[in-house]
Each structure stands twice: as structure tokens, then as C-alpha cells.
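The complex is shown incomplete by one protein chain, all other protein chains being positioned as in the whole.
First chain written, first letter: the chains are A and B, and each begins at residue 1.
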Amino acid sequence: MALLDVRNLQVAYRNPSSDDQTMAVDGVSFAVERGETLGIVGESGCGKSTLARALMAYCRPGGEIVGGEVLFDGTDIFGLKDEQIRALRGSRMAMVPQDPLTSLTYHMKVGPQVDEILRIHQELDAKGARLHTLKLFAGTNLPEPEKIYHRYPHENSGGQRQRVVIAGALACEPDLLILDEPTTALDTTTEMQVLKLVKELRDRMGTALIYITHDLTLTDYMCENVLVMLNGKVVERGQSSSVFSAPQTDYGKALVAAIPRVDAKIATPAQPNKAKDGAPLLKVEHLSFRYPSRWSVSALFNPVEEPLAVDDVSFELPRGETLGLVGESGSGKSTIANIIVGLSAPTSGAITFDGAALGATDRHRSPELKRRIQIIFQDPLSSLNPRRRIESILTRPQEIFFGVTGKAARDRAVELLEDMELSADLLKRFPRQLSGGQQQRVAIARAFAASPDLILCDEITSALDVSVQAHVLRLLRGIQIKTGAACLFISHDLGVVKQVAGETVVLRKGRAVEAGHTSGVFDNPSHDYTRLLLAAALRQENYADLVEQASRTEIVGNEP
Amino acid sequence: MLVNDKPLLSIVTHSPATTIGVTLVTLHLLNAIFAPLLIPYGSTQLAGMPLIAPGHPDFLLGTDVIGRDFLSRLMMGGRTSITVAMIGVMGAVIIGTFFAVSAAHFGGYYDDVVMRIVDTKLSIPGILFVALFVVGFGRSVTVLTIVVGLSYFPGAVRTIRAQALTQVPLAYVKAARLRGESALSVIIRELTPNVIEVVVVEFAIRTSSAILIVSALSFLGLGISPPTADWGLMVSEGVNQIYEAPWLILLPAVFISTLVVGLNFASDGIANALGLDAARGLGGH
Partner (left out) sequence: MFRAMIRRTLLSVLILFLVAVFVFLATEVLPGDALDVYLSEDDVSVMTLEDIEEMRQELGLNVPAPERFFTWLSGAVVGDFGVTIVDKIPIGDIVFNPLLNSLQLGAIITLITLPVAFAIGATAGYYRGRRADAWVSTTTIIGYSIPDFVIGTVLIIIFAVWIPLFPAVITAYNDAHPLELIAVSLLPAITVIIGHVAHLSRLLRVGFIETMNSDFVERARLSGVPERNIVLRHVLPASVIPTLNAMALYMAGVLSGLIVVEKVFGYPGLGIELIEAVDTREVHVVQAIAFLGAVLVVVMNLLADFAIIALDPRVRSHVSER
């Protein structure tokens, strides 16, 4: 008998404005054996998180299980009384949610939150629960369990918090552990450490895992079997290696093809607009940036300098070419974009644009200069004014930079939309009425409405689904070739950078650790940190050893 | 007509309470607008014997203690306080929006100064604040309107600034700055449209609260002065006849209560339908 048997499960959400329902999970069936690891993959909104919760007989407000059954160890859990379900949750089936910061109660210390679970299910007294919690913390590789026990959630790092949540979920050695995107809120290097931990614990305890994620390469690394979901239905299932290497359905093929892969055998993208003369369009020399420390009386007597967010970074970007800037969060890559575009002033260093020094901030730059340097932001929705129609969003830059208004501006807006393969019908819409991919394409169109010479792309694909990412990148590349603009492409995703950039700079904690031709950097990394990032991106088995080695050489500092 | 992608009618019929609220407000507004054309006697005219009981053929609801037609006074009794409340609050909300959005946009010392002024006013509770002005500047409809405006200005700034602060860090504001929009243009063109729902709800909630305050002031003798017909004033004038003619108190009480209940039902329902939490803005008057 399977540990978990899901039959034709249906979950619906009530529409707040009308009486009808939207199906979030629409007739899903599958089984999980003891000790098995099953991946459930799908893009945002496919119903995978709703499914995960329904497996524990739980729905978010507005949701309702409308059909099917879930047999856990032979028992239909929808037929159980509230107390019986409660006795199962946390003891025999447990969940690790996405964001550990918001998932821990902020006004309670983390230790007692794990104690609570132990005391409910295992009839331990306060002291026994505490000792057990400390053991669990040690078992999840938390340094100094005693200290962590007495900390509040916000006082720990992201990786530590997720370890605490995992310790709580595994406290009663459950038969089934459901992980809902447990590493999405974490850095790549931390992510790999958490994944390794989960694997170890699974092997040690023999727990069955259901691993929910949007990342196909992750399921390939973590899971034996995988389900691919689309619009609440399972569209493809099988062994994860075979789904990954030879998907059967069109959607599966598209999904796999769209994954930006570091190990893909693609040539370094041609740089078609390469100018003959040698003078670079953008030259950054010894750039440093430090966040200004807050003024306070105590700071006067005891000045503590903030560490440098950007530390002596230099690079050049020739006309028409694309330069990749890679690094994890906190590496200073977005700060560099903000400085170039003029949102913050550098602490020291020089930036030369087209042979002339750039003013420190936008207030010291001419309108013409502002026009020539454009930026595209990470979150497409927040970068478009929700109260302006697309028409207004696309014509405003033309009015400001070229004084073009009326029909001419409108025609140009339509032309830009066509470049982005968007229909002119969108002109009358508001940003919220567009999909994420469409919003980002409008944001690109707006940037190119200024006919810039340099375009900064700050993590422009990281808020998008994989299948949309590839399309957006292709369109960006198309319009870049058409206009001859140079591009500074900033991303944490090595696979994406490999697709677009001719040269790449790798940043770590504000410093450029490696730079050169993209192919050289990726195929033959010279710096340990680059190797580490590549190993993480490739989900290499030797990754953990690299981390260990790296922490010895202090490349990956211990988490705060 | 669409508001926030929702048909206006569906917002009005969002819940039974909303429908009741909108109906009550409509009836009250119609009455307030057309009362001068409909009333049988002038609202301050000495029309008959004092204290005629309701049901008299010439005086449907009787007369008050000095012989004025009570029906005419009831129908006219909301006009002054509604006008004072609406103009005062509208001024407060419009000027408040500008200060709130600009404070959120500029931050720094300007924001500090604006917020300290706001804190100062919020520290002087409602009626005490009005009493200061009434004793200083005397009692008139103009002073009352200005005082109502000043009373609601800080609350409006606080609520709207909180909403504006959620918008200021968003990328569309950076994008506007980077294409060279002036500060004024960022405030008016980019930010203000994105706080407008809060502004509208603020106006609705504060207007009903202002009507309460104005009538309470009139009741206390600090607001609208005799012989003007005003519900708050009429309740306090009726207190001396509480044993022989309680309807002189009860009828104006019903009028003022239905108006405010209607306004609050309507604004609460509309805020809910638009997905805004009205209760947040209700932190005291």
C-alpha cells in the first residue's frame, strides 16, 4: 500500500465578486511510496502550492476541497475529525513553507516554537522538549544551538531560519515531508547547503518527500519521480531524469527548452554591433560605494563605517555589446546599476560615458544624457505606473525627450509594441491587466522609446516564469540589434547571462573576482567563487565539498 | 461606469447595508437640496402657538417652544452642518493630500516638520481644539468651517502619507525621476493618482465624522448658533421640554443618526468593495 494515495483531487477558490468558483487543482491523482521523493513542478499559478496544502487537508481562506480523496497510510484524511487531522499534522506529515521569515512567529523566540510542536505530539515536558529541540538544531547543522534557541526569527540569517523550520517539521520524524519552494527565498550557495541537508535527513530518516518547485533542474537533482502541472492539472509525469532529458508533451518540451542552462553548448553570443574604433561607450574605473551611515549622537563618538557595498570595481563596455554582471544578492550588482543610472552617487571612482565623465547623480546630468542611458527594472508591475494606460506610459518619454506628442507619438508607441510582439490593442489597457511577461515587454519598449545608447537590465527576468524568460530575452536581443544599443546585463542567473553576454564580470561582496569572455569565465573559471556558483547552478554532487573547501579559504563567509 | 474595473452599480449593491446606506444618504441629500422649496413655513418664522402637538392640520409635526413649525425646522436642520462638514473636510483632504504626498516623496527634514505639526494637532483632542478657536475667534459658520478643516487636516495627512510611502520606493517613481520629470510632476502626475482611493475613502469617513462633531458642537453651544435650524441645536433646545414633548428631541435625533449611519454604511461598503480597509482609518475623532 502506498503511503499517500491521491485520487482525483479538486480544490476550488471562491471568486470574491461573484458566486462562481475557479478550479485551482483540477482532478489530480498520484501516489507516493514510503521513502520516495516526488517532485511537483509548475510555473506560478499552476496550483502546486494549493495542492501541497490540500494533501494535509488544509486550504487557504477562500479555498475549498470540492472533490476527490487523499488516502494517507490507508486512511481518507478528509473523513477525519479536526482533532484527528491535527494529530497527523506536524507528527506524521509535515510541511516546510516557502518563506521562513514570515512563517515563524515574529514575537516568539525560535526555540520555543519548535518546543511547541514536540509538546503537542510527544507529551514531553518543557525541559524534555527543550533538550530535544537543541538536538534537532544540532542535527540540522545550526551552529551554536543554545544561542539560536534564544533568538527571535529576525535575528537569524535566511539559511538559519529555514534550518529552524526544517528542524520543526522533522521534530516528530514524520513519514511524509512536503517542501513548498523551500529555497526560493535563499541565495544560491545557501540553497545548495539546505538541499544537501534535506537529502541527508531524508536518507537518515527514510522520510518520503514531496518537493514543490518551479525549477526543473532542482527536481532533477532532488527527486526520483516528477509531476509537471499546468492550470491545476498534471500534464506530464515520470522519472525525473527522463522527463528532464526527453519530455513527452509539448508543454514539457517547452519548459525544458526554456531553461537557461550553464552547461548548454552555445557559442558566446555574437556581438553584431561591435564598433571598429576602440573607445568604449562606458568605462567604469575603481568604482566604490558605501551606504551613508545614519546620523546619531553615538555615531559621533564611536564612528563605525558601513562596509563598502561596491569595492574598487572596474570594467569597460564597448558600443553595441552586452556585458554580464553576475553575483548573488548583496554582491553589489544592483548598486552599480543605480550609480551608473544616477540614482545614487559613487563614494569614489570614475565613470566615463562616450568619452566624457558622468555627473554624480541624475541631477548633474543633462536631459540628453538621461535619454541616452536607460534602465529596465526587476519587477515589471511596479516599474509601470498602475494608474497610467500603456499609451501614456509609452508616449511620455517621447514627449519629454523629443517633444513628440499626439499621433506621431502614438504611432511610435505602436511600432515599439510591435517590436515587442505585442498588439496595439494594449494601448488602452492598464498595466495590471497585462501578464507579467507583457508588462516586462512594455517596460523594455518604454526604455527603447528614448532611443538609448546604453541600456541597463537589472535582473529583468528573475520575476518571470521560465517559459516567459526566454521569449523576453529574445525580444530584448532583437531590439538591441535593431537599435545598436549597448547593454549592461545584471543577473544572479548564470544560465541567462551565458545566453546574452559577450563578456562577464563576476561580483562577490562588492568586488569583481573574475572577468573576461563569457565562454572563458564559464568553461574555465579561474576563481574558486566562480566555480562555486557554477557548481550550484549545475547542481553538482561535489558542490558540498566545494563549499567546505571554500569556507576554509574564506570565500564563503559564515552566515551572520 | 467603472471604478477600479468594477461596475459602479455592483459596488453600490455590494451588501444590503451598503444599499441601505446609499439610499439613506441619497434621501438626506435630496431633502437637504430641495427643502427650501418644499417647507410649509420659514425655518425661523414664528408661525403659530408654541408647543402644538404633532397631527395638527396646519402643523404636521407641531411647533416648538416658541411656535416655529417643527417639520420645516427638521427638514432644514441638516443643511448647515452638512455644508460645513463637507467644505471643511474637502479642504482638509485636498490640501492634506498635497502635503502628505510631498512629505512622502521628499522625506528628510521636510517630512519631519510636516509630521511634527501633524503630531502636535493630533495631541489636542477634538472638541478641545475647537474650543480654543471658538474662544479666540468667536462663533461663526466661517470659523467653524475652517476649524473643521484644521481638525481633519492632520489625520488626512497621516493616512494618505502612509499610502504614499508604499508607492515612493516603487520602480515607476524612479523611472519618472530618471526621465527628468520635475518633483511637482512626480507628486501630481505619478504619485497622487495612486493614492486617490485612500483620499476618497478618507473624505467619506471624515465627512460623517465631521457631521457628528459639528452637531455635537452645536449641541454644546460651540457650533452653529440660534436661531438657525440645526439638529444638534434642536436637541439641546428640546431638553427643557423633555417631559412634555420628547419628540422635539427624538425626531432631530433620528434625522442626524440616520444620516451618519447611512454615510458610514455607504463608505464602509464602498471601501470593502474596492478592497480598502475602512476600519484602519477610524482611529478616533
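Keep in mind that, in the parts below, a contact is a pair of C-beta atoms (placed from the backbone, for glycine too) under 8 Å apart; a residue touches a chain by one contact, two chains touch by 3 or more.
Predicted, not measured: the structure shown is a model, and the values here were computed from it.
J.: So one chain is hidden, and I want to know which residue out of A:121, A:441 or A:492 touches that hidden chain in the complete assembly.
T.: Only one listed residue reaches the unshown chain, and that is A:121.
J.: Using the document's definition of touch, tell me which of B:38, B:66 or B:135 contacts the absent chain.
T.: B:135
J.: In the whole complex, not just what's shown, which of A:25, A:38 or A:56 touches the removed chain?
T.: Answer from the full complex: A:56 touches the omitted chain.
J.: Thinking of the whole complex, not just what is shown, which of A:8, A:44 or A:102 touches the missing chain?
T.: Candidates A:8, A:44 or A:102; residue touching the omitted chain: A:102.
J.: Please output the residues of chain B touching the missing chain, sorted low to high.
T.: Residues touching the hidden chain, for chain B, are 17, 116-117, 119-129, 131-137, 208, 212, 215-216, 219-222, 232, 235-236, 239, 242-243, 246, 249-250, 253, 256-257, 260-261, 263-265, 268, 277, 279-280, 282-285.
J.: Please output the residues of chain A touching the missing chain, sorted low to high.
T.: These residues touch the chain not displayed: 53, 56, 58, 60-61, 86-91, 94-95, 97, 99, 102-108, 116-117, 120-121, 152, 154-155, 165, 168-169, 294, 296, 298.
Simple rule for what comes next: only the chains that are shown with their structure count from here on.
J.: For the complex, which residues does chain A have touching chain B?
T.: Counting only chain A, the residues touching chain B are 17, 341-343, 362, 367, 370-371, 374-375, 377-379, 382-388, 396-397, 400-401, 433, 446, 450.
J.: For the complex, which residues does chain B have touching chain A?
T.: Per the touch definition, chain B meets chain A at residues 5-6, 10, 170-172, 174-181, 190, 193-194, 196.
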